[in-house]
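Complex shown without one protein chain; remaining protein chains in place.
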């Protein structure tokens, strides 16, 4: 069944799919309904193999069912579901129709639908995370590592409250995102590998399998081993919500870090600041009415994705509540997790594309810093006075800055003119004077720590 | 550009589109990217007409541009956007290519992109609400009105805290949803009709139009009149977020009412309660492993849609913040409003389908009530004792209920056996004794108010 | 029972109460537990009066109960509740103990707890809105009106995407907030006046009152009339959630507008922009380590309040779901609405305090504008060329801006040097040339519309 792409309702399936078709296809391979059905069939196959391995079903059942499961086409299942109005029963019927009569009883044997669905989703999101999401994230981290190392000595004014504070380097700033995203990478990976499947039956007590299998827990373990995932330590009809919630929490946490970075990149492109710039193609249009505009629209887009997808974590929290041995009110909602996953990948990908081509204007950074250098010196001056024993250095310098503001004279010059400061200033070393005379040198451990962090994550994530 | 439906990522574009293709198509006509482009072209046409009407552009510009706008195909715009990377400039280029050279300057003349986008969205969501969402809601209200009138005398125990309280009628219960949904209908309608467009230019100050038009506000009014919407009283580059927020708030408020109803219907289908039942087709499967199951899955589905779509209102609130004359961080997010709108319609439609065929088991309702009738009488007994002057009637009856629980004897019988209550009981009228002897008569104004409410809404909404 | 303020857990009850004790006290008069109990007693008094007026209870019951209700002290109720574990029964007991034995039966007669609680809350939030919140909002709007009028001609560059676009005036910018907040004021007022009470008994069907009153709906109307609020058209045990939800939605919508304004004020104080400044006391400290810092901390505070209180609207939406004739899961949550209400008032108050003293640096605004003036001219140039019939004016000017960027020459100067533009430029009027030569004149309807909007709201809200 085909459809014109632009007739779709979700922007994920029209606008944001044609923007990067190759990436979209890679996501669809895990997140679409086709993919979901493929993974369900995989679990039915794994169950058949485990049943045979445990001596419950004959060996041929394992073979036939595995083969049949591999041949299932989504359309068949959808067509059958129109009759049964039950998607897993439909899948089972489709598989059964592909095997010999004597093998049919062993299809889905002892399983409840949720055994198949939850195990399939655990596997599906685990593999999606490993094969699509984490590689995107790693590539972005790699881009940031490279830039951080390159810009580790590029002077930039530090900004707190939007006000010039004291200097850092632009590389140091970037290293912060390497650190946060690196940590996020590891936590996402851990959460994905901790997803759980189950084969514990209709209410989680292995009722059906206990009738026909010696050790139902061993059967469950074997199915999970076939799939390469872990079993839930205690399921009802469904796996406890917390494992998937943990993964989605890590997804949106990562999205929050991306949004923070995107937000900064937007602001650094403000006309008055202009420290970085998105690449602009010669034929590209910034505004339909203002021909001169060059907007930071890609970073704005990432922030918009954050606003779109962050609130969806609320749904996942709400799905923790499922009555007794389960109610179905988490069914539709859990299908929409695919959108959340796709949204996070789109943000990573866009951020990487635009950041790779980011124009860094070190000259503008230096110019902006210079405009405040005379005031910025207030902090090192206060620290140095205090270090020489001035009992009230902060207040003394604060008063100097007010005078500097009023008179326009540099703070250090004013300091030198004050008799009461003279005894302390006299004790400063040459090295310390250097910072007061040239506050651009006041970058502390910025360059050193940039290196430390980059090297740490190059090694942790095997970045080449 | 076509694609297999089940390759889509959003459940809206695969599973929940094939479930009801006719409804989905009706939504796509307003909510898809194709639809969005069609509405954008409509606004360009309206602008051209208004420019001509105001004597700014020649009459032929209005004609040619209107015609060209009507001929725009989404694929052309998408193809052009690949070059310009700006969707409105792409649309303008496509229209310009379809008109004579002397008319080209008047395409999009004085407008900024957001003039077109925001006006198109106001019109689009207004028409979607009027043509798709409200009819669905009205049909559901009609279904409930019919049931409420039919069941207005059907005794049901009232439940507070999940405990039997005092009786109502099932029709009265339903009338509550007629009232809440009727009110919601009117508020949605009002909010949709209050959506705003704009033609105020790049920063909202009519800078461009002021150069070439006598009264730019009149030009804006004329464009809006062409479209049948109102103008924003004060726009920046974009219309103030509050108008669309108000509509989306009304959407999710309605969804909350639907979810409340669905939740109750779930619980009334509990095995122990069994007062209503979803229709079950003979060939339908309830569980892949428990052949006897008949689950309230449609109502569960509606609750799940509520959990899925409610949190998305957070995005709309977050989009109230747009820096200075606007930042673009509401761009992607506002595209996803289409999903929210579709989710609400799906919930309405599903609820209507399943409620129309709802099996009401009046016998079960009566049986459940009967089980508590002996205790339920506690309230009327207390009220009647108090009305005859008993100074502490609530406490007296509360103690009787404890005794009734312990002994299993009916509360009224116990009351009659207490000498201190005798003087008060002696004053009761025959009518009042009737309620104590048959608590099923204790339904107050249930039937009367059911009629009042149903008639009110039949008339308000013109329900036939 | 007294307690050290700084031992409190909620910042509302320690830090943000001592910051403005007078305002806090005014809020406590409506939002505290003491206030809640006072309002509950008011409803009991109104019920007694209505019972007497309807001839159900004797006149002395109305008098005694009203008096007793007026004398209730919170501590009495709390003490009694320790016994009953039911707060309304506790209140009823306390009132009963203050009246003569023959009047005792009429206390709370025919009412269920929720009749009292919901009616009290409707009245309480209505009066809180009218007496505390709206006056704060009006004062802020007044401040903005005054500033907008004063600055209506103050040139400021318009910013979209954080980039210089075309000019507005600062007064025009402020008028936008007058418009949005004025609309919000009216919607809050409307929602507060539309709160509903009820006197429909345990399950909303007037079961108890039907036993003893001719027309229970008339009794309910009379109670509401005594209180000055409207009755719910259909209650279960509780008033439908949507009325209070509508008010809370308007509260947080207003908070979103405040946050947008605060956000802009933060950014306009960026070191590189410096167009406005918060008042800074001579003895005030900006940073504990950087003596020169002057941070926009008040506006940051308002944004932080928005982040704190906006998500709480989710709770109110979730409370739409109450099973059958009600479950109690909205009880604790609705008590916390007091925090949401207080948070909004704090934001209004803080914003007003700091905005009143805001330093506007018109010189900085002009300087920032000037830096881009040569590029800004691109829009009027394109519009004017198009108006004279140039078939591709936008593209022609876009190419000029690229050249301008490369060469540093002004766009207009470049335009004059292009032979192909000559025929169009030759047609420009003197007035039109004026804008090209001095883009500061390109402010469109900014000043005019500022006046229109301010005058509208001065009249609507009776601002003196």
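The chains carry the letters A, B and C, assigned in the order they are written, with residues numbered from 1 in each.
Following the convention adopted for this analysis, a residue touches a chain if its C-beta (ideal position, glycine included) is under 8 Å from a C-beta of that chain, and two chains touch if they have at least 3 such contacts.
Quick caveat: nothing in here was measured; it's all calculated off a predicted structure.
Among A:20, A:260 or A:284, the one in contact with the hidden chain is A:260. Of the listed residues B:166, B:202 or B:332, the one in contact with the hidden chain in the full complex is B:166. Of the candidate positions A:206, A:299, A:336 or A:369, contact with the hidden chain is made by A:206. Touching residues on chain B toward the chain that is not drawn are 157, 159-166, 266-267, 269-273, 282, 285, 287-297, 300, 314, 368, 371-372, 375-376, 378-379, 382-383, 394-395, 397-398, 400-402, 404, 411.
Residues of chain A in touch with the missing chain: 56, 89, 92, 101-102, 104-106, 109-110, 158-162, 165-169, 172-173, 175-176, 179-180, 183-184, 201-212, 216-217, 233-234, 236-237, 240-242, 245-246, 249, 252-253, 256-257, 259-260, 263-264, 267, 310-311, 313-314, 317-318, 320-328, 379-380, 383-387, 389-394, 432, 435, 442-446, 449, 453.
Although one chain is not shown, part of chain C still touches it, namely residues 1-18, 24, 27-28, 31-34, 37, 74-75, 78, 83-86, 88-89, 92, 108, 110-113, 116, 201-202, 208, 266, 281, 283-290, 295, 297, 300-301, 303-305, 307-308, 310-315, 318-319, 327-333, 335-336, 338-339, 342.
The definition used in the following text is that only the chains that are shown with their structure count from here on.
Computed centre separation for the pair chain A/chain C is 34 angstrom, with centres defined by C-alpha atoms. Chain geometry summary: the mean Cα position of chain A and that of chain B are 33 Å apart.
With centres defined as mean CA coordinates, chain C is found 25 Å away from chain B.
Within chain B, contacts with two or more other chains are made by residues 89, 92, 110, 201-202, 208, 310-311, 313-314, 318, 327-328.
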